[in-house]
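Note that one protein chain is taken out, while the other chains of the complex remain in position.
Chain naming follows the written order as A and B, and within any one chain the residues start at number 1.
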Amino acid sequence: MATLEDATRRQNGGEPITRERVRHLPGELGTWVFILGDMTVFALLFGIFMYYRDKQPALFAHSQLTLHKSFGVINTLLLLTSSLCVVTAVRAVRKGAQRLPTILLGVAVVCGLGFTLNKFLEWGGLLSHHHYPDTNNFYMYFFVLTGIHFFHLLLGMGVLTALIVLSRKPSLSEKEMMFFEGGACFWHMVDLLWIVLFALLYLVH
Amino acid sequence: MNTKSQMLCAWCGPAAIVLFMVGFWFIAGLVPPPSPHDTALQVVAIYHHHTNLKRLGLVVVMMAGAMTAPFVASISTQMKRIEGQYSPLSYTQLGLGMIGVLLFIIPAFMFEAALFRPDRAPSLVLALSDLAWLPFIGAFMPAFFQNLAIAASCFQDTEERVFPRWLGYFNVWVAIAFVPGILINFLHGGPFAWNGVFCFWLPLSVFGVWFFVMFWALRRGILAQAAEAVPAAAL
Partner (left out) sequence: MAALPGLLRSRITVVWLFLIAATITSLLLGTDNLVSGVKLASALVIVVAFVKVRFVGMYFMEIGNAPVPLRAIFQGYCAVVCTVLVVMLLTSH
């Protein structure tokens, strides 16, 4: 490896620059059939929420005040941090690092567990103040949207666990790397969807 | 080589969907479904309206439901090419898909019962109507595992001899898209009720798309199987 190439690598976070940009599809085709499909379904959910919000603006505004934004912020920060860990783990695996990817993925899982704890604390708080999913439409949307997202988060934790198992192998085959990247992208999707939910449910008023 | 009968069975899928829409939508006029909010008297009024057309349309729906059976069978036949002799996933898909036939027929007969004597006490008609709509829209659980079984076999097909890998991901997405159907049991209105955009229109669209995508994949797999056989036959 020439020194110039090394310097270029370091500048660009490890991706070597060649004359034609070498593009790489993370995961495989099916990964994106799934992820884009799921993102589309969530886009429908976002639109549904905004539509029904406009039918009862006062109710939604009033009920939103009972939410504690700190729960939302903490959840966002946890997921963003976990995503940083996951993408760094992917890059570490590409570099052939042995223990680091496993540790990073472990941190990501801990963030996910933190999100789960936070979620139960938040939901528990709302329920103990008699704000149930069938109290009014705002709470119905709140619990359903965060519930569907939480279901995806649990799936994501399962995927991260599978990635942890994979990361312990000394080296990954091409197919295994494809699954590794695809699984990482699923986790980033969970993060991405929460970013929008946080904005719509907690902040938009 | 029985690719002809496989192809025939595969074509039953799109045919079933078309027949279903003709029966349910055009003849019976049950799309969109009546609202869970409707009172017993409102439901009775709906079933008094074009009663015979509704009775006929539902019979067509039941035939369409039964016609999904050969389609399901042809999916398992191709899945077996991946799994070989010991094929739990193919049997899972086959079994759950056949149960799916009943999930057309039983709710449809609940409707027929409601329509059979429209002058019954309104609360009875409402009860029969609920008995029809809830499972018709909400019984996704067999389909959930059916889709996952197909997905698992796609991921086993490492050389993409039978199905493309992305079909596995597609089936996982379809399975997950059905899960919000849980909500229809809790809500009487809005997007998550049995007539709502998220729990009726979305799953109905996904269901229809699944049939056509699977048909495309089946056709491709069956033709590949026929092509594989040709050099052997030439010997």
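We take it that a contact is a pair of C-beta atoms (placed from the backbone, for glycine too) under 8 Å apart; a residue touches a chain by one contact, two chains touch by 3 or more.
Source: prediction; values computed, not measured.
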Neighbouring displayed chains - absent chain, whole complex: A
Candidate in contact with the missing chain, chosen from A:Leu80, A:Leu127 or A:Leu155: A:Leu80
Residue, one of A:Leu155, A:Leu172 or A:Leu200, that touches the chain absent here: A:Leu200
Residues from chain A at the interface with the omitted partner, ascending: 10, 12-15, 21, 23-26, 32, 36, 39-40, 43, 46-47, 50-51, 53-54, 57, 69, 73, 76-77, 80-81, 83-84, 86-88, 90-92, 95, 97, 99-100, 103, 181, 184-185, 188-189, 191-192, 195-196, 198-200, 202-205
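One rule holds for everything that comes next: only the chains that are shown with their structure count from here on.
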Distance between chain centroids, defined by C-alpha means - chain A, chain B (Å): 32
Complex contacts: residues of chain A adjacent to chain B: 28-31, 33-34, 37-38, 41, 44-45, 48, 52, 133-134, 137, 140, 144, 148, 151, 175
Contacting residues of chain B [partner chain A, same complex]: 158, 164-170, 172-173, 176-177, 179-180, 183, 186-187, 190-192, 197-198, 202
